[in-house]
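Before I ask anything, here is the structure I am working with.
Every protein chain except one is present and positioned as in the full complex.
Our next item is subunit A:
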Amino acid sequence: MQDAVLAMLAKEPAHGYHLRVRLRQSLGPLGESMNPGQIYVTLARLEKAGLVVCERAEGLPERPERKVYALTPAGQQRVAAWLAEVGWPKPDLAEFHLKLVAAAAARLADPVELVAAQRRELLRRLREAQRAALAEPAGSGAGLLLEGVVLRLQADLRWLAACERAWSEVDHEVEGG
C-alpha cells in the first residue's frame, strides 16, 4: 500500500483526496472495502519516514484531504526501486496491478516490460518447481505440494499474459493516437 501510494505521486504532487479517488478507480469494486481514512494514515507514515512532504493549499482550511503531497528525493528513489523489484513470494495481485497503473501514469517504466520481467521470474520458478515435481515418485506427499505450487504459478502466469495483452493494446492506442 505504501509503495503504491508513493508511486501515484511520481507523476505530480496531489491532494490526498485525489489519491483516494485514483486508487478507488484503479481497484474498482476491490477498492470498496478500503477504509476511507487509510490513505491519510499511509500518507502520515510516509511523511514521518521522510518519503513525502506535504504543503497546505493556500487559503483553504487545514484538513488532511486539502493537503498537497509531493515526493522527496528519497521517496523518488523508493518508487524507482519498487518498480524495478521483481518478486512473487506471496502473490499480491493488487500491488502488482497498482504498480503497472502507476508506472504507466507517471511514464516511469513501460508496464509491458514490468510484466515481462515478472513473467521471466515466474517461469524460472515454475521450471524449478516442475522439475522437482517430476522427480518425485508417484504418490509422494511432497509431489502433491509441488503440484499445488505449479498450478498456482501457472494461474499467475496466465494472469500476466492477460496483463501483457491489455497493456500492449494501451501502447498501440497511444502510438496510434
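Going forward, a contact is a pair of C-beta atoms (placed from the backbone, for glycine too) under 8 Å apart; a residue touches a chain by one contact, two chains touch by 3 or more; residues count from 1.
The rule we apply is simple: contacts and distances are computed from a predicted model.
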item	value
Hidden chain of the complex, named as in its UniProt record, picked from "Putative ABC transport system ATP-binding protein", "Nucleoside ABC transporter membrane protein", "Ion-translocating oxidoreductase complex subunit D" or "Predicted secreted hydrolase"	"Putative ABC transport system ATP-binding protein"
Per the touch definition above, residue among A:Gln2, A:Gln76 or A:Gln154 touching the missing chain	A:Gln154
Residues of subunit A in contact with the chain not shown	86-87, 89-90, 116, 119-121, 123-132, 134, 145, 149-150, 153-154, 157-158, 165, 168
